[in-house]
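Submitted below is the structure of interest, expressed as structure tokens.
All protein chains but one are shown at their positions in the complex.
Lettered A and B in written order, each chain numbered from 1.
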Amino acid sequence: MTIKARHKRFILIAIGLALLGLAVMLILNAFKSNMVFFYTPTQVVSGEVPHGTSFRLGGLVVPASLKRQDDGLTVHFSITDTAKTVEVIYKGILPDLFKEGKGVVAQGKVGANGVFEASEVLAKHDENYMPPEAAEALKRAKEAPADVQLK
Amino acid sequence: MQWSSWSAFFNMGGYAFYVWFSFGLTALWLVWEVLALRKRSAVALNLAKLLAQDK
Partner (left out) sequence: MNINWFKYSSPQTFYPLAGRMIPWFAWAASIFAVIGLYISFFIAPTDFQQGEAYRIIFVHVPAAWMSMFIYMVMAGWAALGLSLNARLPAMMAQALAPTGAIFTLLALVTGSFWGKPMWGAWWVWDARLTSELILLFLYLGFIALQSSIDDPRKADKAGALLALVGVVNVPIIYFSVKWWNTLHQGSTISMGAAPKMVTTMLLGMLLMALAFWMYTIAVALMRVRCIMLERERASDWVKEQALSVGGNT
């Protein structure tokens, strides 16, 4: 075997090992924290979430809870899992799919007054796809305000 | 038919960048893969031909 071939082989093995290591690291990291991508309002209210640290809060935006401050950037809304509700304050641009009654995941921490101070707000949509007319018909048939499941 | 005009079609309800990038990248990658394989095949055949003629 020539030096060059040995070099090439060494580099490739190193790349392979690095990739494998990265995969294992990602798996371990995922098991540690990311398997719980978000906490529910019930978990927050019952104190299952450590205080002072940043975490994600997921649920449905409570209908008619969205209020905008005069600066046009700061918004207030509430997140619910239908059992408990947590108030949220967020300064920034909301994603296109953000709507009252729809799913949302916010990153942030609980402030001194118990309000969740979000630094990032993501919209969570469901797995249903249909034209608007069908959605309208479905809504009328069901007569339920939020026909969206969280999971 | 879903579209009132061709410009509405290309605009994709304001999501033109995201939609066309996704489809464009997919098409580009798949076409590239086919072309790369054609080249690889030609190179391999040429090399084998050289070896065969060498004896």
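Here is the rule we go by: contacts are C-beta pairs under 8 Å (C-beta built on N, C-alpha and C of every residue); 3 or more make two chains touch, one makes a residue touch a chain.
Please read these numbers as outputs of a predicted model, since none were measured by experiment.
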item	value
For the chain not depicted, the shown chains it touches	A, B
Missing-chain contacts mapped onto chain B	1-3, 9, 12-15, 18-19, 21-23, 25-26, 29-30, 33-34, 37-38, 40-42, 44-53
Chain not shown, touching residues in chain A	1, 5, 9, 12-13, 15-16, 19-20, 22-23, 26-27, 29-30, 34-38, 58, 94-99, 102, 105, 120-132, 134-136, 151
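The rule we apply is simple: only the chains that are shown with their structure count from here on.
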item	value
Distance between the centres, which are taken as Cα means, of chain B and chain A, whole angstrom	35
